[in-house]
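All protein chains but one are shown at their positions in the complex.
== chain A ==
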């Protein structure tokens, strides 16, 4: 339909893919993008089209590229339940509170769920530790690094 050979189409698609992927990966500015494609000697109209294509799609391309990085299972969600153990085979007449958690994690498109349990004092300890972790980003040290990196 386009009246062009298969090879030309293939090269064209590959070239376009490479251009968009590399530009998105490096997150180059508009000016840098325009300078880069200028050497190809296309018409102004085509250059404008390519720039628009880049700007429209770079966010999505970047999010796809971010999936390729090595990574650990990531948090998806948590369900919890409170139980009180009243008896077991080895001990009767108990009152033992327990917190049962179901941790949902994502790993490479698979979702796993793990059932875990803890006791009330460990739960409070977990909360305290993780709140400290959250607080770290607000410290001067971290703020300084974030500012200087950009």
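One rule holds in what follows: a contact is a pair of C-beta atoms (placed from the backbone, for glycine too) under 8 Å apart; a residue touches a chain by one contact, two chains touch by 3 or more; residues count from 1.
Quick note on the criterion: contacts and distances are computed from a predicted model.
Protein name for the hidden chain, per its UniProt entry and selected from "Large ribosomal subunit protein mL43", "Carboxypeptidase A1", "COMM domain-containing protein 3" or "Dynein axonemal intermediate chain 4": "COMM domain-containing protein 3".
Touching the chain that is not shown, out of A:9, A:26 or A:86: A:26 (per the contact rule at the top).
For the chain left out of this panel, the touching residue among A:13, A:46, A:86 or A:137 is A:137. Of the candidate positions A:37, A:53 or A:99, contact with the unshown chain belongs to A:99. Against the chain not displayed here, chain A makes contact via residues 25-27, 62, 65-66, 68-75, 77-80, 82, 84, 88-94, 96-101, 103, 105, 114-120, 122-127, 129-131, 133-134, 136-137, 142, 145-146, 149-150.
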